[in-house]
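With one protein chain withheld, the remaining protein chains of the complex are depicted in position.
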Amino acid sequence: MPFSSDPETFRNELRDWLKINCPQEMQDAPTTEAEICWGGKNWVFSSDAQQQWLERAASVGFTVPTWPQAYGGAGLDRACEKVFHEELARINARLPLQSFGIWMLGPALLQFGTEEQKLHYLPPIARGEIRWCQGYSEPGAGSDLASVQTKCEDKGDHWLVNGQKIWTSYADKADWIFALVRSDREAPKHKGISFILVDMTSKGVTTRPIKLISGISPFCETFFDDVEVPKHHVVGEVNRGWDVAKYLLTHERQMISAGGSGLFGGRALGAIAADDAGDGGLSDATSRAAAMDYEVNSLAIGLTLERYKDMAESGAGVGDASAMLKYMGTELNMQRMELMMSGGGAEALEWDGPVGNRAGEWLRTKANSIEGGTSEVMLSIVSRRVLGLPG
Amino acid sequence: MPFSSDPETFRNELRDWLKINCPQEMQDAPTTEAEICWGGKNWVFSSDAQQQWLERAASVGFTVPTWPQAYGGAGLDRACEKVFHEELARINARLPLQSFGIWMLGPALLQFGTEEQKLHYLPPIARGEIRWCQGYSEPGAGSDLASVQTKCEDKGDHWLVNGQKIWTSYADKADWIFALVRSDREAPKHKGISFILVDMTSKGVTTRPIKLISGISPFCETFFDDVEVPKHHVVGEVNRGWDVAKYLLTHERQMISAGGSGLFGGRALGAIAADDAGDGGLSDATSRAAAMDYEVNSLAIGLTLERYKDMAESGAGVGDASAMLKYMGTELNMQRMELMMSGGGAEALEWDGPVGNRAGEWLRTKANSIEGGTSEVMLSIVSRRVLGLPG
Amino acid sequence: MTKLIQTEEEVMLADMARGFLDEAAPVSHFRKMRDAGATHDAGLWREMAQMGWAGVLVPEAAGGSDMGHAAAGILAGEMGKTLAATPFLSSSVIAATALRQVSGKRSDEALARIAAGDLTYALAVDEGKKFAPQATEVEAKREGNGYRISGTKAFVVDGGLADRLLVLAKTDEGLTLFDIPSDRTGVTRNAQGMIDARDASRIAFDNVEATGDDVLGQVDDAMSVLRPAMEAGQAALAAEMSGLSAGAFGMTVDYLKERKQFGVLIGSFQALQHRAAHLWCEIEVTASAIMHAGRMLDSAPEQATLAVSLAKARAISTAKLAVIEGVQMHGGIGMTDDFDMGFYMKRARVSTEWLGDYSYHAEQVAQKRGF
Partner (left out) sequence: MTKLIQTEEEVMLADMARGFLDEAAPVSHFRKMRDAGATHDAGLWREMAQMGWAGVLVPEAAGGSDMGHAAAGILAGEMGKTLAATPFLSSSVIAATALRQVSGKRSDEALARIAAGDLTYALAVDEGKKFAPQATEVEAKREGNGYRISGTKAFVVDGGLADRLLVLAKTDEGLTLFDIPSDRTGVTRNAQGMIDARDASRIAFDNVEATGDDVLGQVDDAMSVLRPAMEAGQAALAAEMSGLSAGAFGMTVDYLKERKQFGVLIGSFQALQHRAAHLWCEIEVTASAIMHAGRMLDSAPEQATLAVSLAKARAISTAKLAVIEGVQMHGGIGMTDDFDMGFYMKRARVSTEWLGDYSYHAEQVAQKRGF
């Protein structure tokens, strides 16, 4: 069924559609990891409702509402997208599907992929049939992403890949991986990299999870030993993979920063903290002042995210300025969890205490300012590329 | 009259001496600039009491209590010095004399001067007869103090000095200036500098005050046009003036940082601010939290100043670590005035309002982190020389 | 709500304003005024009126350009960049918004004269250290069928140049807003020597006569007129402050690119780079809150309090950082009166206190957000 492209008409059509198609159980926030639907070949639905919700949403392109219908999307423009999210939020509906395929590979293919690649890879992502992971970082490289060492040799009818990736989120659960590989060892650092797609079931691919200070983590180490990859599995030009990576980094920054951004709809941290403190309320000046500062910054950063989306949609390129979103968003998110820990006090010092695994979330946020480019890298991007400072 | 060297006996002797010799009018804080006694040939005493106090204190070496008696001091050790300051504080007595001669040149001469120089220059400083100013910075040099351009040529029987100094505090009121000059243009930057003493009445020396954002300031520009200086007016070896300067910079840092250090005796900023706010008290969380943070840091920095004095006195060199005192002390002092301005609110926005010239003081503190070496320079000193970080 | 990007009209308005101000009112112009002890430039204001700035919030029917609050913010922002001293906020934003709350021939005439640049206003609310309208002590005692106003207002911005005053006073059942000429018998204005060298006065009211006609809005109900006016002023002042931040930051970045020390450009020092980058991020984030406040005042003024206080709170903290870094990164020269950075620092301090400081607006945000 086709939806109207007029925002307010669409809103009404959507409300009707949701009434019929969004299962009641899907209309509240997930309480466990398993209740978040990532899809993929090995996905086990946590409930029939989760499966129904995915299938019904996918059938009308609502898993990737802004993608073209030809690739499994609903082709919504920004105005309708906004309505879409408002309406889901209104009934507190979960996203039917989330994945790196939606966030990362999809946008990359839409920008750099061939028509064949788009038609081949995008619809399975939209239907939640194939789960992707990302293979960028390598041991010892740290912030220097372009220092890719994983070897990708041209063997005529195929590529031969050897090397190791680290911080490959959910690699142990993924069906495919998109990775940066060194396809030309002679060329300058940024010119010899290719963006390649590898089936995780290929011979020679192994992966193992990394334990973080916050406990079990989605991160993995992934190893490639003489892995053979078909020639047409390269996105964009061979040796121009850095362009794709840069595009995605910009994209990823906006995504990660969104995590930290407060929205007027959401509940104020200060209000949560006040409950936390119980009768004490936020009586002490230190906590109250910190909560107010957080609230002011959180709302303003949320508005900035909105503003940048509007800019991007209006065609005004955001580009390197997105480093600001990533930096401010992640710093804010860490500040948020520091306040939550302080609010939880002694009860937040247990791995599984009266306030749940808040400590785990707190420790996890410490990675926000490292993954997807450290805050230092973000500040350098701003100072060099936005402000044009020397060196 | 000789005083005992036993701290507690000294305390009693001192109390008696103060009873007789410290005029009543000198037993409360100065309210105007003129009430602070700087001495010098052109000094006009603001009152007979001010003159009496200087003369009586000088007669027993109390203007420079820790200097050897041979040079006009009282030869107090650290324990007695502490008693001395405690007793003056107890009766709220003003310092009989303050000057760059006491703070800067004196220590330099005691460390690097010849016996003749000590006997010639120190007693007049102790008696407040000669007022000194400092000539280090030059236009355009900024933090790079060693890039001294002021020329000092050897003319056989005298030096010929040409150039310009900036930020020469009270140069317009000083009788003499101690300055860094370039005595060897061929030698490497730090090796061709001499530390020279110049009579401000010498032919070719002119000076003019600099107006700051805070209004009239003690800072001046001082010009040297073919100024002839006797050969023996160099402190330390010729071309080794940088050693003297470095020694004094370390010394100056401790002095400037003292400005920002809170002392347990003093009144808490929070208490002052609470009065400021009147019935409102420090009711708002933002002000109260800021005042508490300030108090905690202020007390701890004050203790650190004490600790470093104890270290220095025990022979453990403080050296480059004093950069920390300067950095923390000045940052604290600026924070203090920001809080005072916020406390004063609208009444602190006038040059001469209900709360006096608080705005002028506030703006003046902005120079703290620049004069005597910027905070950035202090942090670089710590990272390179204390932490041994590369580059 | 309209998008958080400037419309074509807004972009044009900003360009036009920037062009005019760089010509007619650069910082050097403000310095001349400061040195001459002048706090107002009637000629400059007349030109702005001719361009429709004075009537930016005046209905077209009354001869205004009626461009709205977002546009007013754009103009205020550009004035902030060059520290242009004008009665814009007091007359064209605060007074105009207040007058629009009451219909009637008198207010229409006043609006028309504001738009023409022939009439200036000042808001007389503050009395003590902090912005606290509810704590007003100035009193208007009933006498016959009129009032007698007594007490002292302070920090009345533009109080020296203003033809008329909006005076907040206690009456029997609450607070009432009076609209009276500044030369009425019993009114004594004393100029305050402000650090930002702008016009502000301490104004004594000695048994000043006022009639029912002098009341703007309803007796005992000042806030229904004053609240929208103050919020419009707070949003425009926040916009001015963010322009001020951008101006100070621009000077600083230029300096980082040209100033050499230890043989290299200081802009190549990573510590300074990261501090400058952080400051830029803060300025960008604040710009969003400023634009949002303007949009809210134009689209849903009765729900704009949160947006306005958010904008002012962010503008204050950002401006503070911008001027402190500005002075610090310039080193000694930044401290000299010959250099303009000090002007930005002083103006930022005054703007911080006017119409509510950080604590005031952060508390507003907290309350609106339920804690």
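Each chain carries a letter (A, B and C) given by its place in the written order, and its residues are counted from 1.
Note that in this section a residue touches a chain if its C-beta (ideal position, glycine included) is under 8 Å from a C-beta of that chain, and two chains touch if they have at least 3 such contacts.
Keep in mind the model is a prediction, meaning the values are calculated, not measured.
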With touch defined as in the header, list the contact partners of the absent chain among those displayed. A, B, C
Considering the complete complex, of B:181, B:200, B:292 or B:367, the missing chain is touched by B:292
Given the contact definition stated above, which residue among B:64, B:245 or B:328 touches the chain not shown here? B:328
Of B:270, B:344, B:360 or B:373, which sits in contact with the chain we cannot see? B:270
Residues on subunit A facing the left-out chain by the touch rule are 137, 142-144, 166-167, 210-215, 276-278, 280, 284-287, 338, 341-353, 359, 362-363, 366-367, 369-371, 374-376, 379
What is the set of subunit C residues that contact the non-displayed chain in the whole complex? 269-271, 273-274
Note that subunit B touches the absent chain at residues 264, 267-268, 270-271, 273-274, 282, 288, 291-293, 295-297, 299-301, 303-304, 306-307, 310-311, 314, 316, 321, 324, 327-328, 376, 378-380, 382-384, 386-391
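By our rule, only the chains that are shown with their structure count from here on.
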Chain-centre distance (mean CA atoms) for subunit A and subunit C, in whole Å, is 42
Please compute the C-alpha centroid of subunit A, do the same for subunit B, then give the distance between them in whole Å. 56
Going through subunit B residue by residue, note those that touch at least 2 other chains and give them in order. 285-286
Listed in rising order, subunit C residues that touch 2 or more other chains are 362-363
